[in-house]
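Each remark here refers to the structure printed beneath this line.
Every protein chain except one is present and positioned as in the full complex.
Entry: chain A
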Amino acid sequence: MTRLFDRMANAPWLFLAPALAVYAVFAIWPMIDVTLVSFQRWNGIDPTRDFVGLANYTYIFTQDPVFWTAFRNTLIWTALSLVFPPLAGLLLALALNQPLFGRATLRAVFYLPVIIAPIAVATMWRWMYDPFFGLFAQLLTNLGIGIPDFLGDPDLALYSVFIAYFWQQVGFSMVLFLAGLQSVDASLVEASQIDGAGRWNRFKHVTLPAITPTMTIVLVLSLIQSLKAFDIVYGLTGGGPSQSTQMLALWAFSQSMQVFDFGRGGAISVVLLVITVGVVIPYLRWSQRREEQLK
């Protein structure tokens, strides 16, 4: 009897074990390993790794000519990612929450880019951005406007890449907001109509408070997603021209996989990890507290 009880008590752990094992091998261990590597010098092949203390960090902060460019680009990228895809996603969700003809189809259409592999998105957009054969070049030529070199101009490239990223990400925010909008209390909407609230005030006083938890989720996920931006940049520009689209995640990859300096790559990854955790956890705490105050 006691043994049966013990077995029952252990059952949840038993069910969790496979997932935990996978998580430990593919998430926890790499995190530990990358931290260890960041304190070492290693080319990825040698059987020995030399402990070098903080040398890799000192190097990337003080001598690496690209690190701060990548850092600045990542900041710009993140700021854009926190504003435009969530905002457009919210507007789309509000529109597609109305009883429109073909609503389900439109929802699917706007969500579709999310399920395309980023590298495929990059290929599509590189073709559209092509200065000779691309869609935009054709359109602008037909309009008689000069053709900017979307991906070749260092002042434009980052924003051109971001537009492709925006196109891919917007459906993701939209779906989350659509789910959130289902929690808006219909009688509150009606009460606000009777109280004389117009569209804007109804949005401000009824819809927005109801979707605040969704907003938190969207912003946190957008933040995490944007900080680790890699494949779409890699596929469109590879970080160029002249490092103008270089990002931290991409630079970490280049240092490790192209320059074979795993120590510096690791150090950049750890910096990225610290930034992500350092922003996300305080934000989650703050929004949780605010939601509790509302209850």
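FYI, a contact is a pair of C-beta atoms (placed from the backbone, for glycine too) under 8 Å apart; a residue touches a chain by one contact, two chains touch by 3 or more; residues count from 1.
In this section, contacts and distances are computed from a predicted model.
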With one chain of the assembly withheld, which option in "Maltose/maltodextrin import ATP-binding protein MalK", "Oxidoreductase", "DNA metabolism protein" or "Tripartite-type tricarboxylate transporter receptor subunit TctC" matches that chain's UniProt protein name? "Maltose/maltodextrin import ATP-binding protein MalK"
Touching the hidden chain in the complete assembly: which of A:47, A:99 or A:196 does that? A:196
Of the residues A:36, A:163 or A:188, I need the one that contacts the missing chain. A:188
Just the residue numbers, please: which parts of chain A touch the chain that's not shown? 185, 187-188, 190-198, 201, 205-206, 209, 294-295
